[in-house]
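My questions all concern the structure below.
Note that this complex is displayed minus one protein chain, with the remaining chains in position.
Moving on to chain A:
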Amino acid sequence: MAAIITETQSIKEAVTSINTIELNKFSRLLSRILQKLHLKEERTFSEEEEQKLQSALSLDKQNLSLVLDTTAFILEQAVYHNVKPASLKQQLEKIHLSPEKAEAFCQAWTAVCPDVVEKVRQRIFAPKKLEHVGWQLNLQMGTSTQAKLKDPHAVLELGVRNEDSESVVEKVFVEFSHQELLHFYNQLETVQAQLDSLT
């Protein structure tokens, strides 16, 4: 397996700092970073938390950033190459991370590896993503243009989320008559056939 981490100057500095951190604290740090790894935009720690970390780990601001960034980088690389825990441990020892820290990485990685990889795999690139499907079936009894109807009509509500807005979901309403819905369903069946042919 090709090396996922090359020992650059900043890596060396980060490793030195990491090696000074107490093992328990470091393990907790690892889990926390792993939890948020699949989320692109969010910062793992808030400003406040970073300040607390500085004093807890006795690192100045610069070194703390370096440690956090490097740890995240190592984990991202592990995800990218989908490395096995044993291989990860080897590589970490190669960059002179202390054995106990390398073991901590390994254990944390083993615990969450498949989940994180799956979550990252599910991450989608398009600016908008379908999140919610709701519907309503109505029986139209009449309109201003037609009396005495008995027309079943469906309204589909598609909740589409924009990539950058965490909370805003745009609701798209589409109305279908029986005929129109049948046509739509046939098109969905074609898509399904395509998906089936992939496996």
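We take it that a contact is a pair of C-beta atoms (placed from the backbone, for glycine too) under 8 Å apart; a residue touches a chain by one contact, two chains touch by 3 or more; residues count from 1.
Criterion: contacts and distances are computed from a predicted model.
Participant: The complex has one chain missing from view, so what does its UniProt entry call it, picking from "COMM domain-containing protein 5", "5-taurinomethyluridine-[tRNA] synthase subunit MTO1, mitochondrial", "WD repeat domain 63" or "Proteasome subunit beta"?
Facilitator: "COMM domain-containing protein 5"
Participant: Touching the absent chain: which residues on chain A qualify?
Facilitator: Considering the whole complex, chain A reaches the absent chain at 76, 79-82, 117, 120-126, 128-131, 133, 135, 137, 139, 143-150, 152, 154-156, 158, 160, 172-178, 180-182, 184-185, 187-189, 191-192, 194-195, 198.
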